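The structure follows.
Note that one protein chain is taken out, while the other chains of the complex remain in position.
And then chain A:
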Amino acid sequence: MRLVGLVVVSHSRGLAEGVAELAREMGVHKVRVEAAGGDADGGLGTSVDLIAEAVRAADDGAGVVLLADLGGAVLTAQTFVADAETEVELADAPLVEGAVAAASTAATGADLAAVVAAAHGAYGFRKL
């Protein structure tokens, strides 16, 4: 079965890789989770080229959900989605909780819309 893939977009390479690592675990290592963190030179920022590369790697044929941290990362991800020729959607979700919810849901074989909904639903999980 083809599974929805995930791409974690963050201003920080370390943050993106850390969230991707966590999401892979929650996706029981079946879900493709790629990190697109930092700018093209590895500094803080975001890169539409890095996102494109990560989406290609995450795409298993069932679509890819993007999760982004803040501001410029959200705008860069949206700009990528607007031009994308493959099935890809940016989830309106908190980064860590959204990635965990999305990966868990994707691992069940859920479709793109269901994975996006799960990520968005992560806003409802209170910590206290």
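In this section, a contact is a pair of C-beta atoms (placed from the backbone, for glycine too) under 8 Å apart; a residue touches a chain by one contact, two chains touch by 3 or more; residues count from 1.
By definition in this document, contacts and distances are computed from a predicted model.
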Protein name (UniProt record) of the chain left out of view, among "Acetolactate synthase", "Transcription initiation protein", "Dihydroxyacetone kinase DhaL subunit" or "Raffinose/stachyose/melibiose transport system permease protein": "Dihydroxyacetone kinase DhaL subunit"
Contact with the hidden chain (one of A:Gly18, A:Gly45 or A:Gly121): A:Gly45
Interface residues of chain A (partner: the chain not displayed): 39-40, 43-49, 71-72, 75-76, 78-79
